[in-house]
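A single protein chain has been omitted from the complex, and every remaining protein chain is retained in its original position.
We just call them A and B in the order they show up, numbering each chain from 1.
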Amino acid sequence: MAVQEIAGVTAPPGRGLSIGQRRALTHAAIFISLIGLWEAASRLGWLDPLFYPRPSDILVSFWLIYVQNGNVGWNLYVTLGLVLAGWVAGSVLGVGLGALVGFNPLVRRFLKPYVIVLEATPRIAVAPLLIAALGFGAPSKIAIIMLVCFFAPFINTLSGVVNVDPGRMELFRSLRASKLQVMRKLVLPDAVPVIMAGERLALTAALSGALVAEFIQRDQGIGSMILIYTRNLNMASAFACIFTLTIVGFLMFKGMELVDQRVAYWKNEAGLKRVSDRRRARAQAEGVI
Amino acid sequence: MATQTALHSPSTDTGGRSVVIRGQDVGKTFGGGAVVALEGASFEIPKGAFVSLVGPSGCGKSTLLRLISGLIDRTSGELTVHGKPVSGPHTDVGMMFQRATLLDWRTSLENVLLPSEITRTPTRADKDRAAELLRLVGLKDFLFAFPSQLSGGMQQRVALARLLQTGADILLLDEPFGALDEFTRERLNIELMRIVAEVGATTLFVTHNIAEAIFLADQVFVMTPRPGRIVEIVDVPFERPRPLSIQTSPEFNALVARVRDLFGGVH
Partner (left out) sequence: MTTRALPFPVGLLRLLPHLALFLALMVLWELAVRWGFITSIIIPRPSAIVGAIGKLYVTEGTIYRHFVITLTAAVGGFLIGAGIAVTLAVWSSLSEPFKRYVSPYAIVLNVTPGIALTPIIIAWFGYGIGSKIALAAVICFFPIFVNTLTGLTERDEDREELFRSVGASPRQVFVKLRVPAALPLMFAGLKIGLTTALIGAVVAEFAQATAGVGVLMGRFSFALDMASSLATLLSMTLIGLILFYAMEFLDDRIVFWRREARMSAVSQARARAWKSGNGE
């Protein structure tokens, strides 16, 4: 930060552009030259366009898959539907089991070796097994996604529930709070930020899980599209699909950030102010102050 | 026979006030007797008294506080609060710790309301009282602030209001302002004296600062470590309210010197 401020002070005045504008220009310049270099390398024959598609070709493919063929819409819809279903199911299972195990020291002790084993297993590896057991189609895909994204919410809920501040625990004991009250008023709210962090990881894992399931089943969804385009050496369209996933991933990331900020409101400045104002208004309406 | 006498024994007359906490040879060991945290503590605390517990780390002052609160069980001796033997946490006492232990997701007002929520659904009267207590501790403009928006001193003020909200008439304070800077601590000490006098509570205050212990208290329990024990109970004669300036008086300094000698004697 300090470096940026010094740069601001010593910047030659009167160039007519703010620091922000100049940085944006530099970003754009770097991006355009990279793309230009890529395009040129391909046109000059340094990169085989069959395997390494030109940026211009990818742009054309975007138009093809979004407008002319329009096949990306349906496939994206299918994939995202699976992601949502698997993620919700995996989250419910993960948070529920995590809380159950967290509150029960005996279960925790006996479950620990299995958790270590589960943690070390590349969980996506069960994909072929689940497909063999449940057959092709949506159920096996959802089961795969569920299994892949179950772990992060589970382990985060568990650690959130277990790592309760001893000072606060003592306070609740001195107030003679019941187990249920400790859980509802202390442990669960305290674990919310950690659980949310687990949910973010789970959503990312869910998208990856969906793609692997589609790579194996090759029927529909954006994963199948990527696979089939690549098989047909239509690399430009495959890349257009991948950049679509970049946008999807970015939107998911931002969406989760937004939800996180609202749910764990006490972890950010804006949330504190918003909730504080709302509670003051409510108390005023009740006439407490 | 023994229990009968204990039940019917008249409260020892301490300046015309009844005894609320009585300890007879109270002891606490940890690890099956391996560590003696407290040994042979005998004392009587009259209603409305302000008692300081002073001594170095490991002298058992926090242990004694937790025994009285019922958070831990004694291993020997008799300990009664309001004439009843202590077993498990009870509502006659309220505790406050060095860390404010506020809940980050609750406003000051909601944090103060917590003790009421634990016992029942908070009524309008509870809410009014919580707001009133926050005014009493000087936070009337911060009813809807969250802990992370408050300074360390303000957080302890909220914790004090929460303690008072319990309605307990015995306040157990374990180095409540120990993590704060000297200026803040001094100001809060004076306010604490004013507030406990106002609500008429019996107060036990743990500290390792001799001058602070004397300045606040009617009685100072001087405690030494290995094993933790009360070596002497010193009466503090100064009138209330006490101005800060008494700390420079010769009588005050003589008392400080006397307590310090008690520690020097055992080292």
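We adopt the following convention: a contact is a pair of C-beta atoms (placed from the backbone, for glycine too) under 8 Å apart; a residue touches a chain by one contact, two chains touch by 3 or more.
Values in this document were obtained by computation on a predicted structure and should not be read as measured data.
Asker: According to the contact rule at the top, which chains on display are touched by the left-out chain?
Answerer: A
Asker: Among the options A:Leu59, A:Val92 or A:Ala133, which residue touches the chain absent from this view?
Answerer: Checking each option in A:Leu59, A:Val92 or A:Ala133, the one touching the absent chain turns out to be A:Ala133.
Asker: Thinking of the whole complex, not just what is shown, which of A:Leu59, A:Val92 or A:Ala125 touches the missing chain?
Answerer: Answer from the full complex: A:Ala125 touches the omitted chain.
Asker: Would you mind spotting which of A:Phe154, A:Phe239 or A:Trp266 touches the chain that isn't drawn?
Answerer: A:Phe239
Asker: May I ask which residue of A:Val78, A:Val95 or A:Val212 touches the chain that does not appear here?
Answerer: A:Val212
Asker: Tell me where the left-out chain touches chain A, residue by residue.
Answerer: 3-4, 23, 26-27, 30, 51, 110, 113, 116-117, 119-122, 124-129, 131-133, 204, 207-208, 211-212, 215-216, 223, 226-227, 230-231, 233, 235, 238-239, 241-243, 245-246, 249-250, 252-253
Operating definition for what follows: only the chains that are shown with their structure count from here on.
Asker: Taking the mean of the CA coordinates per chain, how far is chain A from chain B in Å?
Answerer: Their C-alpha centroids are separated by 49 Å.
Asker: Quick check on the complex: what are the chain A residues that touch chain B?
Answerer: Interface residues on chain A, with respect to chain B: 165, 167-168, 170-177, 181, 185-186, 189-190, 192, 265-266, 272, 275-277, 279-280, 283, 286, 288-289.
Asker: So in the complex, the part of chain B that touches chain A is made up of which residues?
Answerer: Residue positions touching the partner: 69, 71, 89-91, 93-95, 97, 99, 101, 103-105, 107, 109-110, 114-115, 117-118, 124, 127-128, 131, 143-146, 148-149, 166.
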